[in-house]
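Next up is a structure, given as structure tokens.
Note that one protein chain of the assembly has been removed; the remaining protein chains are unaltered in position.
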Amino acid sequence: MSEMPARLAATPRVRHFVSRVLMVIGLALVVVFFGLPLLWLVTAPFDSVPTLAVSWPEWTLSSFAAIGENRYAVGSFVNSAIIGVGTCAVVLVLGAFASYALSRVRIPGRDGLLYALLLLSSIVTGTAAMVPTFQLVNLLGLIDTHLAVVLVISGGTLPTVIFILKDFMDSIPKSYEESARLYGARPWQILRDVVVPISRPGLAFVAVWTLVQVWGNFLVPYLLIRRTEQQPAAVLMYTFYTESGQADLRLLSAFALIFSIPIIVMYFLVNRRYGFRFHGGIKS
Amino acid sequence: MAPALALIGLFLVFPALWTIYLGMTDYRLTGLQAVDPSFVGLDNYGRILGDPAFWRSLRLTLVFVLVSGIIGQSLLGFAIAWALRRLTGWLKSLIETLVLAAWVIPASVSSFLWIALLDRRGGTLNEILGTEGTAWLIEHPMAAIIIFNVWVGTAFSMLLFSSALAAVPPSQLESARMAGAGGWQQLRDVVIPNIRGHILTNTLLITLWTFNTFTPYLVTAGGPNGASEILAVYIYNTAIPGGQLGVGAAISLIMLLINLVIALGYLRVGRARQAKPADATAAETAGGVVKPS
Partner (left out) sequence: MAAITTQALVKEYPGGVRGVDGVDITIADGEFFALLGPSGCGKTTLLRSIAGLEAITEGQLHIGDRDVTRLEPGQRNVAMVFQDYALFPHMDVADNIAYPLKIRRQGRSARRGVAAEVGDGLSLTGLMERRPGQLSGGQQQRVALARAVATRPDVLLLDEPLSNLDARLRLEARTFLKELQRDLAITTVFVTHDQAEALALADRIAVMSAGKLLQVGTPREVFAKPATTFVAGFIGSTPMNLLPGRVEGSRVRFGSADVPVPPDAVGMVDDGAEVVWGARPEYLGWSTTAVEDGVEAEVTVVENLGASVLVTAAVGTDRLQLVLDEDHEPEPGARGWVTARAHRTLLFDAESGQRLDAGAGVPAVAP
């Protein structure tokens, strides 16, 4: 009599315990799976003799000097920055105007057009249209220029950017603008005083999102830029471990870390600052 | 608005359309046909469809999409989101940070991290497993890029499903619990029906992205001997190093058509299953809509 209730009570508890243990093991595996490759990124640059394997480093910062010694390394960061800032500027300005206009003007088929472009952009960007893109840029005489990379990536990201920003613009009550209009504000004043400040979180998000896209984008500059001194860090990084025979791990590890840090920092800062997540953010 | 549309038109829509024309020429990167390409009609398509390399690439791509995208990223992403749903504190932030970091760091860095991890001689994996000398990238190239892609892309599904799970009305879960439903039953009866739209969106986007991703090129360059040459890499190898721009464009078009079929297929499914919620979330997430939390 007394055993039965005891066992009945124990079974759910045991089951609960087992599921707890399984969950902890599962989470540990997740940590290892995602953490292991990253471990190298944070240890190797500080090791005086970095190897491909992860090991406790003999602490030194000398690897970072290798970046200065490389002919193209510093320049490639500048290139990445130029392309990144350039694309952000183009995308933000054009995206803000376009999304504001699209949000306020009633055009039949507007949403359909936007979805179509969105779909196209997620299919086409880079890969499927690489041949005509290459040709087009060639035709425009823009091969080996940063402008080409900026324009191509902007064209590919703008649909998404407009989509995101339009959502923000849509959420601004019309009465805000009407109120400003009543006091005689001109459209540009409304944009400056009302629309831009209120959609600032959206603009910040879009800026960072674009930067993440551009900073890591490999295919477009790889396709359009042939001269080494023009190449951004993403492409140069690749050549470090494919073209120079025996890879220089000191250079490679330090370069990889410095290349990764800005984008990681920015991502997490914006995440915290504006209290939102990349809810469905796209990084292709 | 006009300048933005012009830019989109020039660098997005126009290349897509031009692919159609290019695919019917014998345009090459160098040589006589570079100056004066001639129209060859559907010859390119005939050649591609008769080329076993294309069919192998297509098969590899489908395996890649199915295993790394639909199964790997989606399921792992959902599992992590589900496990983290109740968790708070350092473990949650650790896992989120790791998964997101893998997603955010530039592709050329993450690919090298995996090259280092899987290296034949000094790789960490071989050291851990004690399998010195195993050349993972050569012996199991497909497995390598599949796992690599799961590593890189799981963050998206994790984020999408976390927000989807947060939106499941607690009252529904509570009433299921009061009816005596266990974890699995809650998942099946309450959670899945509630987030069906998100699942569809996630699968659609993951499929398209995985189908088109070029990043595995950085790990294996399609090798060895095309053993991991998915379509995006195949196009690149044909068009740029191979110099056959016309043929590359023709494959691109085939790829675009497959994409279109996939997208339309998903939309049909979405519409068939009571379109409203699915469409709404598709609209939301396709744009990467941000919700201030």
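When the chains are written out, they are named A and B in that same order, and each has its own residue count from 1.
Definition applied: a residue touches a chain if its C-beta (ideal position, glycine included) is under 8 Å from a C-beta of that chain, and two chains touch if they have at least 3 such contacts.
None of these values were measured; they are calculated from a predicted model.
Student: Can you list the shown chains that the omitted chain is in contact with?
Tutor: Touch partners of the hidden chain, whole complex considered, are A.
Student: Among A:V54, A:L102, A:L120 or A:A180, which one is in touch with the chain left out?
Tutor: A:A180
Student: List every residue of chain A that touches the chain not included in the displayed model.
Tutor: 173, 175-176, 178-185, 189, 193-194, 197-198, 200
One rule holds for everything that comes next: only the chains that are shown with their structure count from here on.
Student: Please name which positions on chain B make contact with chain A in the complex.
Tutor: 1, 3-5, 7-8, 10-16, 18-19, 22, 27, 76, 79-80, 83, 91, 94-95, 97-117, 119, 121-124, 127, 151, 154-156, 159-160, 162-163, 183, 201, 205, 208-209, 212-215, 218, 221, 232, 235-236, 239-240, 245, 248-249, 252, 255-256, 259-260, 263, 283-293
Student: Provide the residue numbers of chain A that touch chain B in the complex, in ascending order.
Tutor: Going by the criterion above, the answer is residues 19, 23, 26-27, 30-31, 33-41, 44, 51-54, 90, 94-95, 97-98, 101-102, 105, 115, 117-136, 151-152, 154-156, 158-160, 162-164, 167, 201-202, 205, 209, 212, 215-219, 223, 233-235, 237-238, 241-242, 252, 256, 259-260, 263-264, 267-268, 274-284.
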